[in-house]
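Here the complex is missing one protein chain, while the rest keep their positions.
By letter and in written order, the chains are A and B; residue numbering begins at 1 in each of them.
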Amino acid sequence: MRALKWALALILLATIGHAADTPVLPNYAEVRPGVTLSFPRDHGAHPEFRTEWWYITGWLDTEDGRSVGFQVTFFRTRTSTDQRNDSAFAPKQILFAHAALSDPQTGHLLHDQRIAREGFGLAQASMADMDVTLNDWTLKRDANGRMTTHAGGKDFALDLGFTPTQPVMLEGEEGYSRKGPLPAQASHYYSLPHLLVSGTVTRNGRKAAVKGTAWLDREWSSAYLAPGAVGWDWAGFNFDDGGALMAFRIRDAQGQALWAGGSYRDAKGALTHLAPGDVAFAPVRRWHSPRTGTDYPVEQNLSVRLGPATKEWRIAPLFDDQELDSRAGGGPVYWEGAARVHGGRGYLELTGYFKPLKM
Amino acid sequence: MRTPSPASPLLSVTSLKKSVPGGRVLFDGLDMAVAPGEFVAIMGESGAGKSTLLNLIAGLDTADSGSIAIRGTVLDGLDDDARTKLRLAAIGFVFQAFHILPHLTLAQNVALPLVLQHMKAREAEERAHAMLASAGLSGRGNDFPRALSGGELQRVAIARALVHKPALILADEPTGNLDPETAARILELFATAVRESGAGVLLVTHSHVAAAVADRTLLLARSGLREHDGR
Partner (left out) sequence: MAADMCGLSGVATRWMIAGEWRAHPARVILAALAIAVGVALGFAVHLINASALNEFSRAVRTVNGDADFQVHARTPLGFEEALYPKLARTPGIAAASPVVELPASIDGKVPLTLLGIDPFRAGLVTPNLMGRPVAAETTQTAAPPSATDNALGETSIFLSQAALLALNKKPGDEIQVSAAGQTLAFTIAGTLPGVAEGQRLAVVDIATAQWRLNRLGRLQRVDLKFVEGADEPRVRNALAALLPRDAEIVNETTQERRTDALSRAYRVNLDMVALMALLTGGFLAFSAQALSVARRRSQFALLRVLGVQRRALLFQVLVEGAVVGGIGAALGLGAGLFLAQGALSFLGGDLGGGYFSGTRPQLIFAPGAALSFFGLGLLAALIGSVLPARQAAQAQPAIALKDAGDAADPRRAPGWRIALALLLAGAVCAFLPAIGGLPLFGYISVAFLLAGGVGAMPLLARVLLTPLQHVTFGVSGHLASKHLWGAPSQAAIALCGIVASTSLMIAMAVMVWSFRNSVDSWLVQILPADIYLRVEGDDYNAFAPDVQQRMATVPGLQSIHFRKVTPLRLSPDQPPITLLAEDIDPANPSALLPLIGSSRPIPDGAIPVWLSEPATWLYPYRAGDYMDLPLSGASGSTRVFVAGIWRDYGRQQGTVAMASPDYVRLTGDRLRSDAAISLKPGADSASLPDAMRAVMPPSLAGRVSFVPSRDLRKLSLQIFDRSFAVTYLLEAIAILVGLAGVAATFSAQTLARTKEFGMLRHIGVLKRQIVGMLAAEGALLGSVGVVAGIGLGIAISQVLIHVINPQSFHWTMETRLPFVLFATVAVALVAASAGTALIAGRRALSGDAIRAVREDW
């Protein structure tokens, strides 16, 4: 694992490199407005874009009445390797994945990760539908729309099934979600909130049946962060009444919002697209990580302007220490935690607090 | 050490027969007895077998037939190790050629028989020094034999022969390599020393002078030993 640290550091370093004689660099597709997302195709991978992920977060209720949070994410990144490289091993696409379990009784995150270059059927992401394989981890969608995932390792394993109960929620303008002032600083983005979860969590060899609610985020982009942006705060909540809220802000080095946005869908299904000025995150309490020395605003006041009114939610974490340190695999350090608001449960994600994030 | 009863002889030889390789018989049916403390001289022609007789008595050689007993212990039935043990305990030797080891000091030479009986080195050397003193070489215990004259070497040999208080002394021409003056002095020392120690002596010699010191003299011929009346 420690060895992977260097490896992953390198691929991400490699996104900007050249061969001795002028290499042929890839042409990254640009995110443009006006592109209609169609399914099931857009559940699958978009290899022409630089970055992509399948991001599932959610709450699980165990049989003995306790609640835990979980995260399963599959990433795809297109490297800047020389496109003339004919080798079947050419690392033109790299797949990597994180899985995490937030149990307040444990007091910190349990997490595991995988990484491989796409090829030979050992690691691949289908372009036709949601079907991602990374060694022994999988995320697959069947013809009925039900998704299953297997992820985990020595400490824990997740075998979960997700059944959508609501239609796809397109973020931004019909799936064109801006992340910065320039039009190209955007991603194609859709969510599937209120997924019904059932499955098992295996810990210490014992399987426990779980049920819960989850949220799937799907994004792909080639230019995510504007220059000057160091990270973001993201929140996604499933409300008990059936509503769903996604809000984010892109921060600069001073901690000010460079950009913001989100979507709110009420219980009846009316979707409100939030402009940058409609969303504000105000940290209430910070938690200091003893391991990395980072201060995360784990409790925040989220105010969202919906039409004439402004609603406020106080986001409170399930517990404080939900920091995910993926440096062993060459990834970043970020905070990804199960959180509650009044009337809903979901996840809060805080990136770029340890060191500035570059994508 | 067993104290022999006065009645039993120190050395008893019965019907001894010995021939040399080649077939010539040295002696046949030889009888002899030496009482404890008795000084016996044996004379005879060269080649008569005097030294051979000594070797037989010492257990260094085996007879064709007959028996030898030292302090009641019969030699014939014993194996080499047992005979060697007996020799160490009961016999002392003086040779014509002195046979003092050149690489040991005089005291170490004299102490050899004691040390071979597993006495501690210090104690053995103390006794050796005392023996040397009584042999007229006092204070010279730490010298090496290199610088000694023939007479002095033989004194050392006599000291060595007596240091472990053996019951029997075997002397083979002890004055043979010495000039007449020295020989006389050595003989005197030898006679005094052995009488003091109370050991029995078997002395083989050519010299009538040497034989005169003995209690009795025997003549060795093919037929055996017979009394010799001197001169």
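Note that a residue touches a chain if its C-beta (ideal position, glycine included) is under 8 Å from a C-beta of that chain, and two chains touch if they have at least 3 such contacts.
Bear in mind the structure is a predicted one, so any value in this text is a computation, not a measurement.
K.L.:
Specify the residue from the set B:31, B:45, B:61 or B:76 that touches the hidden chain.
P.N.:
Touches the omitted chain: B:61.
K.L.:
List the residues of subunit A that touch the chain left out of this view.
P.N.:
Subunit A touches the chain not shown through residues 1-4, 6-7, 9-20, 23, 79, 81-82, 84-91, 115-117, 120-122, 331-333, 352, 354-359.
K.L.:
For subunit B, which residues lie in contact with the unshown chain of the complex?
P.N.:
Its contact residues with the unshown chain are 51, 55, 58, 60-61, 80-81, 84-85, 87-89, 91, 93, 95, 97-99, 101-104, 108, 112-113, 115-118, 120-121, 124, 145, 150, 177.
In the analysis below, only the chains that are shown with their structure count from here on.
K.L.:
Rounded to a whole Å, what is the gap between the Cα centroids of subunit A and subunit B?
P.N.:
114
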